[in-house]
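Read the structure below first, then the notes.
Complex shown without one protein chain; remaining protein chains in place.
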Amino acid sequence: MMRLPWVIETKTERSTSAPLIAPFAAVAITVCAGVIILSILGVSPGKALFFLYFAPFSSGFNISEVFLKMGPLLLIAQGLAIGFRAKVWNIGAEGQLLLGAIGGSLLPIFFNDSQNPLMLPAMALVGGCFGMGWAAIAAWLRARYNANEILVTLMLNSIALQLLFYLVSGPLRDPLGFNFPQSALFPDVGMLPILFSGFRVNISIFFAIGVSLLAWLFVERSMTGYKLEVGGTAPDAARYAGFSEARAIWLSLLIGGTAAGLAGVFEVAGPLGQLQRVVSPGYGFAAIIVAFLGGLRAIGILFAAFFMAVIFVGGDIAQTSAGVPFSVNIVLQGILLVTYLAARVFVDYRVRFGTRRRIPAGAG
Amino acid sequence: MRNQELDIRPSPQNAGAEAPLLELVGVTKAFPAVLANDNVSLKIAPGEIHAILGENGAGKSTLVKTIYGVLAPDAGEIRWRGEAVEIRNPAHARALGIGMVFQHFSLFETLTVAENISLATPKTAAKLVPSITEIGERFGLPVDPHALVHSLSVGERQRVEIIRCLLQDPRLIIMDEPTSVLPPSGIPALFETIRRLADQGRAVLFISHKLEEIRALCHKATIMRGGKVVTEAVDPTQETNESLARLMIGRDIPHPRRAAATPADAAAMEVRDLTYVPADPFGTTLSDVSLALRPGEIVGIAGVSGNGQKELAAILSGETLLPPRQQDRIVINGRSCGAADSGKRRDLGFAFVPEERHGRGAVPEMNLKKNVILTAHSFGLANRGFIKRPAARAFAKQCIDQMDVHCSGWDAEARSLSGGNLQKFIVGREIRLGPKILLAAQPTWGVDVGAAAAIRQHLVDLRDNGVAILIISDELEELLEIADRLHVIFRGHLSPSIDRVDADSALIGDFMTGGFLPGQPNGEAVPS
Partner (left out) sequence: MDTLTFLLSGTLLAATPLLIAALGELVVEKAGVLNLSIEGMMALGAAVGFIVVSNTESYWLAIFIGGLVASALSVVFAAVVLLTLGNQVATGIAVGILGLGLSALIGQPYESMTVAPMARLPIPLLSELPIVGRGLFDHVAVVYLAPLLAVAVWFMLMKTKLGLIVRAVGESPESAHAIGYNVNAIRFAAILFGGFMAGVAGAFISVASTTLWANGLIAGRGWIVVALVVFATWRSGRIVIGAYLFGAATIGELLVQSFGLAIPSQLLTSVPFIATIIAIVLLSMDGRSIRLNAPVSLGRVYHVTQ
């Protein structure tokens, strides 16, 4: 019946170069897909290629935008990857980001004329805790009641969005803001320092890169990272070794939630400067893709976040220059992850074409 | 009517002279790490009970899966009734008249017996009920067609497998290690069934590594070693156990050196009136289990698989935790630890070699260096929360050297090791932790004879150094070889201790079917 024209075999050895095949194949296919989609929408292939993948590097402003968007993607993806390696599926980074943004906005809204230089660290602390707390709900329900964390974190995303809508149109609305659903603008002490005047990129990108280094150390060298990885790869072995599953669930979700919460703070304290109805253009979901594309490894995620940021900025440019809908971005993100996951087969298995292995006569 | 349908005897039984029913010529099958079948040839005639004999890893299972169409051969020819065939899949094999009784059953636990059987036939479950009962009666295979498979004992599950196979009216029946799931008392009935099948002109391919059984049952034997056929068609009745063993492993079977045990008085580990209802509805409830384990002795737990061995091992190891109020049901070196996880028990001097090597005793995707950290991390392989990689590397190297593990080095992934080599590595790792108590579940299951002997010798040496050792095993021979005394587990009940000198197979066989329970003299190995 359905014997396939190729055979997938278990690998017994891992090579160091093979893991690179999957992300490169996925990126190449995504680049082609982007050009094709824009061509269908009436943009000439040359222009499509330019808008999506070259324009992001065409000016200082655009480059600054790439790094501005890379920051939250990188930060969230590093946090998520730690959980994903432990097979704790936190799909709720978007909601955790929103909670972080809400938490981070409280101090600058209520102390709107503050001059205190500790404002920014305090905002990060509160926002990080909010993100962590939101994720803790899912951790508690999973660890205590075994409630599936995928579904719970997803539902919490929707609830977080409604919470944000409620707050910006009610309690946290700027009283002098003509009833627009947004908060007062933050004071200067509540804003992240800009790196180059005239450009929007701020110091959060360095923070995200620093977190990446810590993530590397945690995942590759620490005993806790090791325990999480065993729990994800072989749960029975973790139980055999005495590594607590509940602890892995809590750690994974709290780390992911904190990272996403911080990303939320950096959005409101960075490019936005206030709390609004729209805080994130889907960073929480895009970061899931970044985490996978980076092979769930700290260094890989660094490159993956950069590429994803290029897609974001390229999509924006295509939107403003050629009137292409923003949804092209989402489609490309989907294609990127789908092709990456398909191409993983070449990393995780040995693929041979032809159903029969030919043994030369007299062999063996 | 059905009798006639099933009776396919073509002519008076005279196996050898006829054209072979099945013939293999130069069948070869390679896997990424191993050449599992290398140029294998054999012939089977109708009415013949033909043994394929070989130790673990000799390539028997690969060969029968090839005949049954589960695996496709890389080279060679299969001839069925004189014609070359390419057996595409098991359905095709069944259509040809080849049936198979699997060693690891291919049954579905959440379905009924009749539903399971109907999956392998075109008929619906309801229509099969009378035939199941009828075949069961005729071949001595009683089973309730409406029972859910998860409620059946392993012996009953095997009957379901055999009935499923017979309903397809096969000319050739492959049985992969069929006696491994039976208590000794169940084996004669199985042999009787097999002989009846052969009398009807059906051929039976009997896969085993148990020499006695083959000599008692089979007309012919093909002996495999390292994927190759070493001897085709010997007459096993003309051989001795020793001669068959030499053919099978190429030398005499090694036996461990052991002296009488000199156990200490105080127990190192105690289980007191333990009753445990597993959370898993398909699990076995443990009832009133009491056990004392002293330093310097090896205690064995025998029993037919599926009688609570897995549950007991998980509770003793700390993988399954008792509620805190039952903390004192398990005592290790004087400390109550029924609710302490396996890490805490390890710190008290308890070590465990689990039944599953890939995915439990070791992480298949991790290299050996990382795999030693699994249990040895609190033995100097981590410092301030960070892994000491050179120490882990050295630890792994020592395990490899000490246990003579065949692998490419400490950076070899666990999944690249054969079952026997990985088991030696795991045993070596646990021994290096310097345990005071060692629990080993099925320590030599699926391991080749050489590695099994080495592992058993290490266990005996450990005992001589004053370690308390508990071995849970389905292989009675293994327990009789190294244990100082035995318990038998039956439906979650543990028998009284039997001293080594009193342990004969009649008594143990009786205990294996519940003979030790009050009100159950010669109880049957079938849960209600």
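Note that the chains take the letters A and B in the order they are written out, and that residue 1 is the start of every chain.
Throughout what follows, a contact is a pair of C-beta atoms (placed from the backbone, for glycine too) under 8 Å apart; a residue touches a chain by one contact, two chains touch by 3 or more.
Everything numeric here is computed off the predicted structure, so don't read it as measured data.
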Worksheet entry | Listed residues A:F111, A:F199 or A:Y349, member touching the removed chain | A:Y349
Worksheet item: Which listed residue (A:F24, A:F110, A:Y166 or A:F180) would be found touching the missing chain in the intact complex?
Response: A:Y166
Worksheet, complete the sentence: Sole touch to the unshown chain from A:Q96, A:S252 or A:N329: residue A:N329
Worksheet item: Which subunit A residues would touch the chain omitted from the figure, given the whole complex?
Response: 1-4, 7-10, 37, 89, 91, 141, 145-148, 150-152, 154-156, 158-159, 162-163, 165-166, 170, 285, 288-289, 292, 325-335, 337-338, 341-345, 348-349, 355
Practice prompt. Touching the hidden chain in the full complex, which residues of subunit B are there? Just list them.
Written response: 31, 69-72, 89-94, 102, 105-111, 115, 118-120, 124-125, 279-282
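Keep this in mind: only the chains that are shown with their structure count from here on.
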Discussion item. Please tell me the distance, in whole Å, between the geometric centres of subunit A and subunit B computed from their C-alpha atoms.
Written reply: 46
Worksheet item: Residues of subunit B touching subunit A in their complex?
Response: 28, 30-33, 35, 38-39, 72, 74-75, 88-89, 317-319, 341-346, 352, 354, 356, 359-366, 370, 373-375, 377, 382, 385-387, 412-413, 415-416
Practice prompt. Could you please specify the touching residues of subunit A with respect to subunit B in the complex?
Written response: 1, 3, 9-14, 221-224, 226, 230, 233-234, 236-237, 239-244, 350, 355-359, 364
